[in-house]
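Then we have chain A:
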Amino acid sequence: MQMLYISLALFLLANLAVGMWRVLRGPGVADRMLAAQLFGTTAVAILLLLAEAAKSNALRDVALVFALLAAVTAVAFVKRAWSMPEARDID
Partner candidate 1 sequence: MGDLLTDAHWGVLLILLPLFGGLCSFLWPSAVKFIGLATVSAVALSVVGLGDQLLATGVYHHAVGGWGAPLGIDLYADGLSLFMLMVTALVGLGVSIYALDYFDQDEARRFWPLWLLLLGGLNALFLSADIFNLYVTLEIVGLAGVGLASLSGGGAALDGAMRYLMATLLGSLCYLLGVALLYHSAGTVDIPLLAERLESTPPVWAALGLICAGLALKTALFPLHFWLPKAHASASAPVSALLSALVVKASFYIFLRLWLEIFSVRTEGVDDLLGALGMAAIIWGSLQALQQTRLKLMIAYSTVSQVGYLFLVFPLAAIGTFSAWSAVAYLVLSHALAKSAMFLVAGNLMHFGGHDRIADLDRAVQRLPITVGAFALAGVSIMGLPPSGGFIGKWLLLNEALNQGRWDLVFVMMIGGVLAAAYIFKVLGFAFTQAPVTHEPKGVPAVMEWSALLLAVAAIVVGFLASPLMLILGIGETVELMGAGQ
Partner candidate 2 sequence: MIDFFSMLFLLAGALFFLAGTVGLLRFPDLYTRLHALTKADNVGLGLMITGLALQAESLSVAGKLVLIWGLVLLAGASVAYLIARGALLRGVLPWKR
């Protein structure tokens, strides 16, 4: 089982790497937020797999905090991002 957990975690990490493309590409603000949402969920799954592999309860707490904070960040993004004009993209 150990091997399965670790390989699935690896697989999800690779999955996450591919999803990064959408953050880079956009095109809109919403697409980027969406991709960030995917990052959060995937990270929770990876954490739970690692937690099971190490039989560590603390890592499940980390996953719990992740799940909670991902929601808070997402709300902060949604609340704030829409008030911005699309052309704010200038450094």
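In the analysis below, a residue touches a chain if its C-beta (ideal position, glycine included) is under 8 Å from a C-beta of that chain, and two chains touch if they have at least 3 such contacts; residues count from 1.
The candidates came about this way: all candidates are chains of the complex that A comes from, given by their letters.
None of the values given here were measured: they were computed from a predicted structure.
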Selected neighbour of chain A [touch, this complex] from 1 or 2: 2
Parts of chain A lying in touch with candidate 2, wherever the complex brings them together: 1, 4-5, 8, 11-12, 15, 18-19, 21-22, 28, 30-31, 33-35, 37-38, 40-42, 44-45, 48-49, 52, 55, 57, 60, 63-64, 67-68, 70-71, 74-75, 78, 81-82
